[in-house]
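Structure first, then comments.
Note that one protein chain of the assembly has been removed; the remaining protein chains are unaltered in position.
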Amino acid sequence: MFAFVMSFFVYLLLSWSGSISIQEVTIALLVAVAVVSVASGSSRPGFWSLRGLDPRRWWLFLRYVCGPFAVGLTLANWDVAKRVITGEINPGIVKFNPRLKTDMGRMMLANSITLTPGTLTVDIDDDGVFYVHAINLTSLAPTEQDICGTFGQWTRRITG
Amino acid sequence: MSASQYLFAGTALVMAVLIVALLGRLIAGPTIPDRLVALDTVNTLVSGIMLLLGAVYDAVVMVDVAIVYMALSFVSTLYFARYLEGGV
Partner (left out) sequence: MILGFFVGLLLLVSLFFNCLGVVSLYRFPDVYTRLHGATKCSTFGTLFVVFGLLLYSFARFMGEGELRFLVLFIHVVVGGIVLLISNPTGAHALARAAHRSGILPEPSAIDVLEEAEKRKREAAA
């Protein structure tokens, strides 16, 4: 349902220029149907659930993007900028398990980790264990707090 | 053109120079993933340039083209990655 509604509204958003006609809405519906029938996973049981459209989740997501995520993004770039100039690195691949069940949650956390200080998601195995490349390791067995701060808690709240 | 549009055009020009600077890594990169990282960065910069030119020429179509370019370059990156893993 999430994919259907999103493709419908994105089509309308991109084709809107001042007014909206019934033809546009019809084409948007057709495009959304086409996208959903081509999308992989449309035969999976969770695909048509309304979970992704819950306004409370969207509100939490908006707060997450404007708050901790924006701060993390800025700090990350400051951090990388310093490392590019000084060349101080101590890289390595470490793992941690954020206990996320849904694919959407894993994607969100993986992308957040990639864009935030000193870490890059390399692989996620079937059990949801994240393998993370850190550019400057402080310990050989870091906790979730060390790798991604509060992002794990936020993602669990948004997609849990 | 307004002052901001000249600024956009200048930024687009500097970003084009950055792409030329990236070509060194694209050609020399010791391994294939190195080259792909450079190619990915080139794609990001090109889509940024397209967004800027959309404002410079007052043509929203260019922004649409930039969106499609981002999506296609993303798909091509995924495809190259899959090829490296030996899945194609």
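Going in written order, the chains are labelled A and B, and every chain counts its residues from 1.
Note that in this section contacts are C-beta pairs under 8 Å (C-beta built on N, C-alpha and C of every residue); 3 or more make two chains touch, one makes a residue touch a chain.
All values reported here derive from a predicted model rather than from experimental measurement.
Residue-wise, the contact with the chain that is not shown comes from A:107, picked out of A:5, A:35 or A:107.
Residue positions on chain A in contact with the hidden chain: 10, 13-14, 16-18, 73, 76-77, 80-81, 83-84, 87, 89-95, 107, 110-111, 114-115, 118, 120-123, 125, 131, 133, 135, 137, 140, in rising order. One chain is missing from the display, and on chain B it is touched by residues 2-4, 7-8, 11, 14-15, 18, 21-22, 24-25, 31-34, 36-38, 40-41, 44-45, 47-48, 51-52, 54-55, 58, 60, 63-64, 66-67, 70-71, 73-74, 77-78, 80-82, 84-86.
The rule is short, and it goes like this: only the chains that are shown with their structure count from here on.
Separation between the centroids of chain A and chain B, computed from CA atoms only, is 22 Å.
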